[in-house]
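Only a single protein chain was left out; the remaining protein chains are all shown in position.
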Amino acid sequence: MRQSFLRRLAESVVILIGVALLIFIMLRVVPGNPIEIMMGEHANQSTVDRMTAELGLDKPIYVQFFRYITGALRGDFGTSYSLGKPVSSLMRSAFGNTLKLSVSAAVFAWVIGILCGVLSAVRAGGPADHIFMGFSLMGVSMPVFMTAMVLQFFFGYYLHWLPISGSGSWRNFILPAIALGWNSAGAISRLTRSTLLDVLQEDYIETARAKGLTETTVVLFHALRNTMLPVVTMMAIQFSGMLSGAVITETVFSINGIGRLSVLAISGRDIPLLQGTVLFSTAVVILGNLISDSLYSVLDPRIRREA
Amino acid sequence: MIHNSDMTLEVQGLSVSIHTRKGTTKPVNDVSLRIPKGKIIGIVGESGCGKSMTARACMGLLKPPVKIESGRILLAGRDLVGLPESDMCAVRGSEISMIFQEPMTGLNPVMKVGRQVDEAVRVHRHIPASKARQETIRMFEAVGIPEPEARYNSYPHELSGGLRQRVMIAMAMICRPALLIADEPTTALDVTVEAQILRLMKELNKAGTSILLISHNLGVIAQVCDYVYVMYAGQILEEAEVCALFDSPLHPYTRGLLESVNSLRREEPVLETIAGSVPDFLHLPQGCSFSPRCGQCLERCASGEPPLFEPEPGHKVRCHLYDKDTSRI
Partner (left out) sequence: MNRDKLLQLMRENKVAVLSALVILLFVLAAVFAPFLTPYDPKEMDILHRLSGPDAAHLLGTDEGGRDILTRMLYGARVSLLAGVLPTLMSMLLGTALGLLSGFAGGVVDEIIMRIADVMLAFPSTLLAMLIVYTIGGGLTGVFLTLALVNWAGVARVVRAETLRLRGSVFVTAARSIGVPQTRIALRHILPGCIPTMIVLFTLGVPSAILTESSLSFLGLGIQPPATSWGLMINQGRQYLYTAPWCSFAPCVAIMLIVLAFNFLGDGLRDALDPHLESK
């Protein structure tokens, strides 16, 4: 198992380097001189030249890439053109908000998703099943901006229960968490339901029933653990997706997180900042995939001991 | 009917029905079984004849749309049919327990086998975990699992098929039930392992447990059973002491079954088989359900369903050929 983990780790590192290279190349082919964009149209030519040299943009592109990678490994992503601060410190403060949003959205999604999925499966075909699955389907089909705006309109504007935007207090995070988690909750409940229904057909469930366990014990202690194998994998991937920056949710609710920082970087044509946020976000996703793979083998004794 | 105290389990007129959109079927039709204390009773039949369904009905494990239509299942005189689920849970695994055909998939893959076994004793006897563990290890020893202490912490995928089936038996026996239902316990196993498991079941039987053994394999039935029921299309076609059944089978179906085994043994060039296949429960034939495949079919077999006749004491058969009232033939 350790071997397969190391192989996956090496693969992840290769992918990450590929990602860094791709971002780097894509942002270099954008037309327009970044220094001129940063300084404005009326900048003095000598100042532009001095800045170009200072930022190392006169060097060959592979030198720039090497410098960028070594810098990134030390946590130095350069300085944001538009905001004038180090990219790493901007990302650090933004990540705090993204983390709060992701954790609350994930908790919402997991609790609601698993609960609805289990209840639907054990009452398959009944009214509760239809209601929950209708909600789940809405969850996976509603675009995030729609959920977000409906919540803003109804709970923020119409009922005045919760703040519409910002990231000051924990109350600010309730609506964004629901908006962001809604989608995931739908996906989780559907997966939980279908997996649990499959698991309940297994022979060992019949064995557990034949042992004289009550149906509740059978579901909670025998079926659910097997059901959770694929669900946990999905949960890990979803969570890393949220951590990589919920672009739409953060924009709609004006939360200064990683996703919003990316949008700011694009609208400000701020290459170092965009490079930093995209690289960070992708790294988080790759890490999430790695963790979800490992979680699976930790939870499933068949994989754990074989390898 | 007065309860006979010598009976572990008595099934009277059990019918099971399945309601689907395509129609209602009766995979178990008016089945009566008697399992005396300390005996091994066999049910033999082709797959799909309703023998597993009968076993599941006794365990109260039928799930909608399958349900018990009528009949009684008396466990030590108490009718299990219509018992509330909570009471049924107390019976399952404690008074009646069951082992299944597939030892490969019958154990939970993510739980240690020891935990799966002692779970049974903990829910029924409410004893502390350490004591349950001891009992489990003792039971592992009793069913012939080598290194029982180490095996306690094994996961199912680490055990061979024979060991898994022993674990299943340990799980079924740990509360010392009055009745063990074994549904094709050796079908998925090698022949050598099969012999070991059958020997183990005989030992358990000698120690006082009645066994209901379900199999499609006449050889297995002949080796261990005292009394045999032959089932076909949801009905009992013949029942007798094991010797009587094998020495002088009465029903054409039973004869066919035995012929197909014997012809193999005699290495005759022509393989005797029963023509046709098991009928679809949705389209059961009129009259005797075996009549379309029967070589000795009479005119009235196609119209009237035969009752159980008893041409010899203790040997019953559901066939018009044994009607003593010859005027009707």
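For clarity, chains are labelled A and B in written order, and residue numbers in each chain start from 1.
Criterion: a contact is a pair of C-beta atoms (placed from the backbone, for glycine too) under 8 Å apart; a residue touches a chain by one contact, two chains touch by 3 or more.
Everything numeric here is computed off the predicted structure, so don't read it as measured data.
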item	value
Displayed chains contacted by the hidden chain, counting the whole assembly	A
Contact residue for the chain not shown (choose from A:122, A:224, A:248 or A:273)	A:248
Hidden partner chain, touching residue among A:111, A:131, A:266 or A:298	A:266
Residues of chain A in contact with the chain not shown	11, 14-16, 18-19, 22-23, 26-27, 29-30, 137-138, 140-146, 149-150, 152-153, 157, 241, 244-245, 247-248, 251-252, 259, 262-263, 266-267, 274, 278, 281-282, 285-286, 289
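Everything that follows uses one rule, which is that only the chains that are shown with their structure count from here on.
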item	value
Intercentroid distance (Cα basis), chain B paired with chain A, Å	54
Contacting residues of chain A [partner chain B, same complex]	202-204, 206-215, 217, 222, 225-226, 229, 299-302, 305-306
For the chain B and chain A complex, residues of the former touching the latter	59, 61, 85-86, 89-94, 97-98, 100, 102, 105-111, 116, 119-120, 123-124, 155, 157-158, 168, 171-172
